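Okay, here's the structure, questions in a sec.
A single protein chain has been removed from this complex, and every other one stays in its place.
Our next item is chain A:
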Amino acid sequence: MAYPMQLGLQDATSPIMEELLHFHDHTLMIVFLISSLVLYIISLMLTTKLTHTSTMDAQEVETVWTILPAIILIMIALPSLRILYMMDEINNPSLTVKTMGHQWYWSYEYTDYEDLSFDSYMIPTSELKPGELRLLEVDNRVVLPMEMTIRMLISSEDVLHSWAVPSLGLKTDAIPGRLNQTTLMSTRPGLFYGQCSEICGSNHSFMPIVLELVPLKYFEKWSASML
């Protein structure tokens, strides 16, 4: 989850998120370079003693500042498209989990083998145990096996919601009447937090998502205990 004085993105838990982190570094560097160049030019313009302001002809600089941005945009677009296609690669998920957005909680269904479904409500601040995270903890976490490709099918029972887990690089809209799919693969065990990311009414900020990634045998034990 986010930690105090965090400046960048959360640490990556999936390979796609690692790619996105590097892409973010690359693009942000370009943005910083352009911004500092512009800031420098503005400061030059404000402190010059030159007075000639009616320039007539500037063919060379016009060519440069047309070609150079085009090159910069290509340098941003190519890695971006690469990651976009990487997200849609064929992988063979070992498990399918369905999640339905409601006002104002998520419900999860593991129906590959048995029928397991439960609701996941936020724990109100007054009922938190000491040390728990306010507005982020839920009563029933989504337990999943780590290091396995999992297909998530996301939809909604009422209004638009969005199922987001930043450390896995996931954000998929939950649209009533539509089934959206995303794949999840975690390289680490642990708890990973997310929050509803599409405005859905008064408690939109109070329907978080908590994934509990555990080794496979713990997952099997848990799912047996939940039935």
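By definition in this document, a residue touches a chain if its C-beta (ideal position, glycine included) is under 8 Å from a C-beta of that chain, and two chains touch if they have at least 3 such contacts; residues count from 1.
The rule is simple: contacts and distances are computed from a predicted model.
Peer 1: Please identify the absent chain by the protein name in its UniProt record; candidates are "Cytochrome c oxidase subunit 4", "IBH1-like N-terminal domain-containing protein", "Transcription initiation factor TFIID subunit 5" or "Methyltransferase type 11 domain-containing protein".
Peer 2: Answer from the record: the omitted chain is "Cytochrome c oxidase subunit 4".
Peer 1: Pick from A:6, A:92 or A:225: which residue touches the chain that isn't shown?
Peer 2: Touching the chain that is not displayed is residue A:6.
Peer 1: Any idea which of A:62, A:119 or A:132 touches the chain not displayed?
Peer 2: Touches the omitted chain: A:132.
Peer 1: List the chain A residues touching the unshown chain?
Peer 2: 1, 3-4, 6, 10-12, 51-53, 125, 128, 130-134, 167, 188, 190-191
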